[in-house]
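What you see is the complex with one protein chain gone and the rest in place.
Going by the order they are written in, the chains are A and B; count residues from 1 in each one.
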Amino acid sequence: MFRNHPTARYILTRGGWYFLTFLVAVTINFFLPRLGPSNPVDIILAKAGGVSDNATRQKEESYLKEFGLAEVDKSGNVLRDAKDAPVRTSAWKQFGNYIFMSLKGDLGTSFMSYPKKVTEIIKTAVPWTIALQLPAILLAWIVGNVLGALAAYRRGIFDKVFFPLALGANSIPFFAFGMLLVYLLGILWPIFPAVGGYDGGLNPSFSLIFFGSVMYHYILPFMSLFIIFTGGQAIGMRSMCIYELGTDYVKYAKWLGISESKVLFYMFRNAMLPQLTGLALSLGVMIGGALITEMIFSYPGIGMAVLSAIQNNDYPLIQGCTLLITVSVLIANFTVDILIGFLDPRVKAGRGVK
Amino acid sequence: MKIFLNLLKSPSFLIGISLFFLTICFAVFFPFFYHIDVRTMGVPMTPPCREHWLGTNHLGIDMISLLVRGLRSSLYVGFLAGIMATIVGTLLGVYAGFKGGWQDEVITLITNIFVVIPQFVVLVLISASMKEGRSLTLIAIIIAFTSWTWSARAVRAQSSSLKSRDHIALARVNGNGTLKIVLYQILPYLLSYVFMVFIIQTASGIISESCISMIGLGPYDTVSLGTILNEAMRNEALSDGAWWAFVPATVLISVIVFAFYVINTSMEGVFNPRLRK
Partner (left out) sequence: MLFRNVFKITVLCVLCIVGLGCNGKKQQAQNGATDFPREKTIYLGGDQWGEPNTFNPLCDWPAWPVHGKTDLLYEPLMVFNSLTGDMEPLLAHSLEKTPDVISVILNSRAKWSDGVPLTAEDVVFSYEIGKNYKNAPMNYAAVVDFVSDVTVEKVPDPLTGGKTQAEKIHFVVNKKARNNPLIVLDQLQDVRILPKHSIEPMLQKLNNDFTAFQKEKLDKDPVVSGPYNLDSYSSEKIVLKRRDDYWGNVALRGNRKPAPEYFIHPIYKSNDHFSVALQQGNLDVSMTYIPRIWMKAKDNVGTWYKRAPYFVPGCMPLMLINFTRYPLSDKNFRLAMASAINYTEIKDLAISGYTPEIKPGLIMPYGIEKKFFSDEDAQKYGAHFDTVAAKRLLREAGFKSIFDKDGNLVQMTDAKGKKVPTLLITSPAGWSDWEAMVKIAVKDMRAVGIDIREGFVDASLYWQALPFGKFDLLMYKPLPEATPSKPWSQLDHIMSSRNWKPEGERMNENQGRYNNPKGKNYNRAVDSLLLAIPHIMDDAELIKAYRALNVIFMQDQPALPLAYLPEQFYEFSTKHWTNWATEDNPYAPPQPPFYAAGIKMLWELKRAK
């Protein structure tokens, strides 16, 4: 049926493989947290303390039931074994429940932030993560690529100075750079605020003042990401451009007398392709991304949520967040594959032939 | 080994290698004329002085001693992770690139699955079920586990472009099996590329280790450059102005990684003449 539509076939096969990946990843992300020896209800109870044994026991049972972690008999009491420890439901049964509920759109209730729902937590956290990284990634991509191309084209002094600088910038761990910025510009000479997304005395609103405050607080985190990303992009672009500059077709075009800007245009377009795929991949990983930056600047994003979830054995939250990360990474990769399929003429050509 | 001689002629290579050896010397030879002691505690957060050239940390332990020990740990993790990730990634990448077809798809599938699993989820979960908890080796293994995908992709791209070369076709005609072709015809061409991949993996392994330790998921009983940074942050070194607890470790990490990147660039220049001036 699809013999005459190689494009459609290509998209479907790639899509099929990605879907399979998705299924396997979801399964792994479900079972991995449950492999550990810790029981989240024990953790909750131990932290809460408690004077009365009866009360603690009642609580243990109610949470085990609520979280679906223990087997329950007909009258609704938790089954206990010979040592009076609760009988835990098998991981497979929990998995079945999880799939069933997720298809209904219910990602469960968080253990440690009970009774908040996982979807609620993710909904409030994700905008912060995206707002923190997206502008930095996009702007750094553009500026970095242009600077890299310039360095490759001009060579000379600009390149000799710029290249080591960019390389150096890329070598500094980005969180260390962020902390240095906070120290220098937030504490030593307090020009910029050291913490927070916006001024504590404001409530989010669509006012210019609020927006201004958000921008003001955004400068340091933005700088810490922007400068390092730019360095990385510039280096990559520079190598690609240098490679392209030495290719035969460029030399030939120059001999033919084709105008400089036209040659440059084609050269950049070829060099851009891997950079574009790099951008798509960065955007995909963005969601799981800047955990440490969020930690340093106190942005309540998804990174921090996942970390505390793992440390507290909060299964539903771990599952929900990893699901989100999985989906975004896979979509990004899928998009890249499709883009390459369309934009890279070599792949296009190879497809029509069989 | 004409290549090696060419490398030596390149100034950036010399800079990179000398930086690298400088840091190695620091780790290996410095203990001979400076007393290294990571156990004795003293006055917390003292600024650099005659006794402690880079001051002390929050427990009064000498910073230079911590840096020397930490450097060793970080290098160990970086190299171990780099070697493991490169080997796994290269083997899988070459095979996938060369064979193509469904083997390629399956390996891509596996690669994608690993890309999707967040590093620290695996780290926390596995270390929680191990009795000895998190050691440097475990961290290196986990870093390799989650970063081999990069080398797999890079090598796969190279090997699939090699696939259509003539000498490969010749080898096939001669009846050589896949394994023989991969080992004798493809790998030698890729060796230089693989070496560069190894360097990048090592550098990123060092940065990964510092990130992981920074979050607080570092090794329990050992000092590493990342744990030094983590302790500085947790003990509020910066807000008290104790830059010595923080800046030297950052500088060390940056210098090593920079050295690696420079070596990598110079190698690119030598192996791929078009990249030179």
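Rule of thumb we're sticking to: contacts are C-beta pairs under 8 Å (C-beta built on N, C-alpha and C of every residue); 3 or more make two chains touch, one makes a residue touch a chain.
Quantities reported herein were computed from a predicted structural model and do not represent experimental measurements.
Touching the chain that is not shown, out of A:177, A:222 or A:334: A:222 (per the contact rule at the top).
The chain omitted from view is touched by exactly one of A:26, A:149, A:285 or A:330, namely A:149.
Even with one chain removed from view, chain B keeps its contact list with that chain: residues 39, 41, 44-45, 58-60, 124, 127-128, 133, 216, 220-221, 231, 233-236, 238-240.
Interface with the hidden chain, as seen from chain A, comprises residues 36-40, 42-56, 58-59, 62, 66, 83-84, 110, 112-116, 121, 124-125, 128, 135, 139, 142-143, 146, 149, 186-187, 190, 192, 194-205, 208-209, 211-219, 222, 226, 261, 265, 268, 294-295, 298, 300, 304, 308, 311-313.
We adopt the following convention: only the chains that are shown with their structure count from here on.
Rounded to whole angstrom, the centroid-to-centroid distance between chain A and chain B, based on C-alpha atoms, equals 22 Å. The residues of chain A lying in touch with chain B in their complex are 17-18, 20-21, 24-25, 28-29, 32-33, 35-38, 155, 164, 167-168, 170-173, 175-176, 179-180, 182-183, 187-188, 239, 242-243, 245-247, 288, 291-292, 295, 306-307, 310-311, 318, 322, 325-326, 329-330, 333.
On the chain B side of its complex with chain A, the touching residues are 105, 108-109, 112-113, 115-118, 120-122, 124-125, 128-129, 203, 207, 210-211, 214-215, 229, 233, 238-239, 241, 243, 246-247, 249-250, 253-255, 257-258, 261-262, 265, 268, 272, 274-275, 277.
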